[in-house]
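Dumping the structure here so I can ask a few things about it.
Removed from the display is one protein chain of the complex; every other protein chain stays in position.
For subunit A:
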Amino acid sequence: MLFDIIIVSAVVLLTFAVLSRQLLVSAIALAGASILTSIIYFLFNAMWVAVFELTVVAGLVTVLFISAISLTRDLKEELDTDRPLIFFPIFFALVVFGGVLILRGISGSLPDKALGAVDMMADFRIVFWEQRMFDILAQLMVILGGVFGLAAFFRILPGHLKAEDADDGAVGLTDSTTKE
């Protein structure tokens, strides 16, 4: 019963995040859904992923979202949709119907219909550090790529500094002329 409540709450929060007209409310609803998702992972005995979801997605990504939203204007006209709201349940029903069709196709190839037959003997540490070592290297490469990407986006060239100084001077000059 607890599992059902958490799943339904997560879906409601994600729907709220999508349909909300305020970006800040959307970001906070997304963070709440991340917290509930991490609880779902924990209930699946996937505690390592739960910790990552809670710290990285619910923490870091939410902070990034709120920073980006606070640095940009929240224009209401940009948050309007071109489609009427009746499009939303139709679209949702179509996607779920497609999922049911896919399930009918793959139902014979799945080993077990019910969950819970988890092989607890397979130690996560052995799988992560020994069998999937190249994934860790790939993660390092991706993080380095992100760092270099940010450094390239926000680099300050000497020409930019001179141009900004000139702009500041021009602004000061216009201010002084307007005061006179």
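The definition used in the following text is that a residue touches a chain if its C-beta (ideal position, glycine included) is under 8 Å from a C-beta of that chain, and two chains touch if they have at least 3 such contacts; residues count from 1.
In this section, contacts and distances are computed from a predicted model.
Missing chain, UniProt protein name, picked from "Fumarate hydratase class I, anaerobic", "NADH-quinone oxidoreductase subunit K", "Transporter substrate-binding domain-containing protein" or "Simple sugar transport system permease protein": "NADH-quinone oxidoreductase subunit K". Contact between subunit A and the unshown chain involves residues 1-4, 7, 10-11, 14-15, 17-18, 23, 26-27, 30, 33-34, 37, 40-41, 43-46, 48-49, 52-53, 56-57, 60-61, 64-65, 67-69, 71-73, 75, 77-83, 87-88, 91-92, 94-96, 98-100, 102-103, 107, 110-120, 122-124, 126-128, 131-132, 135, 138-139, 142-143, 145-146, 149-150, 153-154.
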